[in-house]
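What follows is one structure encoded as structure tokens, with my remarks underneath.
Excluded from the complex is one protein chain; the other protein chains are retained at their positions.
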Amino acid sequence: MNPDSLQDLIRAAVAFRDQRDWAQFHNPKELAISLAVESAELLQIMQWYKGEELQRVVTEKHAHLKDELADVLFSVLLLADELKIDLGPAFLEKLAKTGAKYPVGKSKGSPKKYTEL
Amino acid sequence: MNPDSLQDLIRAAVAFRDQRDWAQFHNPKELAISLAVESAELLQIMQWYKGEELQRVVTEKHAHLKDELADVLFSVLLLADELKIDLGPAFLEKLAKTGAKYPVGKSKGSPKKYTEL
Amino acid sequence: MNPDSLQDLIRAAVAFRDQRDWAQFHNPKELAISLAVESAELLQIMQWYKGEELQRVVTEKHAHLKDELADVLFSVLLLADELKIDLGPAFLEKLAKTGAKYPVGKSKGSPKKYTEL
Partner (left out) sequence: MNPDSLQDLIRAAVAFRDQRDWAQFHNPKELAISLAVESAELLQIMQWYKGEELQRVVTEKHAHLKDELADVLFSVLLLADELKIDLGPAFLEKLAKTGAKYPVGKSKGSPKKYTEL
């Protein structure tokens, strides 16, 4: 088991699910709900904070943020398995597409959406 | 570059960001907002559908689902970099914790939250 | 105070906020974060459930659902105040716009997005 390997992590997530017989609850829609719920839990930790207070919260709650990010990744890995998406290559392909929408010359230093560049 | 390596994908995401000078917009809170927004876009594809219609949509929109999942992963990777979280080990640690909350004997075949098992 | 009046409810929400000196945290972006977080909490209650199990959960957790929906409305009311949006008329205008995108003849009995009708 190599913890840096997406394929190995997916296998670990799937084994965890199957030991609990949870595949019956995990269609892609339910997993996407789970992803949205876990993402909101991550965001909730930093809600209302800004500036120095935000930095303090990020430091103090680091373990909590880590756990929530891991929960998000759990949903991502199960979705990749369920949808038979080869996650690494899919990511690199999308990065190339996004790069074409946001060429360096136009998007550098700008927070604008590509439709407004 | 090994597309199965989380570390390599993080390096690709960070290089993409830095070419565009986007680190200035990417504090952990903004990345968590991005994660929530991208997760909702993934969910939106399957909104209102169930049963056979849902299966049809998942098949027909496979490329779109793949792109949105890749966008979600982009935010996950940048968050891991920003928060200095070693993603693979963090995931495995959290899986062990979740396993303790959901022991196989009690959670098998149940959709209940651990607080209700 | 008329509990059926949006204007009165907005006044109640704003008074609650001002007694606690919370306006300083409540710019439109923070309120939109809050809305997303509270919406996810509502959704979380029904996560993983379907069919009869879902109906049972909706019945058993009715008080919890009510509280979360009220929290969502709190963010909606404060956003309307902050953005100086006249909520009732804004809703009716948008309903008319949505009606034009989803004419009865084309959308009746269909879960499709207007771009696919």
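Read from first to last, the chains carry the letters A, B and C; within each, the first residue is number 1.
Heads up, the rule we're going with is that contacts are C-beta pairs under 8 Å (C-beta built on N, C-alpha and C of every residue); 3 or more make two chains touch, one makes a residue touch a chain.
Bear in mind that the values here come from a model prediction, so they are computed numbers and not experimental data.
For the chain left off this view, which of B:N2, B:Q19 or B:Q47 is in contact with it?
Final answer for the missing-chain contact: B:Q47.
Touching the hidden chain in the full complex, which residues of subunit B are there? Just list them.
Touch with the absent chain occurs at residues 25, 30, 33-34, 36-37, 39-41, 43-44, 47-48.
Considering the whole complex, not just the chains shown, which residues of subunit A touch the missing one?
Subunit A touches the missing chain through residues 33, 36, 40, 48-49, 53, 111.
Going by the touch rule given at the top, which residues of subunit C touch the chain that is not shown?
Residue positions of subunit C that touch the missing chain: 2-7, 9, 12-13, 16, 19-22, 24-25, 27-29, 32-33, 35-36, 39-40, 42-43, 45-46, 49-50, 54, 58, 62, 65-67, 69-74, 76-77, 79-80, 83, 85, 87-95, 97-99, 102, 104, 107-109, 111.
FYI, only the chains that are shown with their structure count from here on.
Indicate the whole-number Å distance between the mean C-alpha point of subunit A and the mean C-alpha point of subunit B.
2
Touching at least two other chains at once: which residues of subunit C meet that condition?
33, 36, 40, 48
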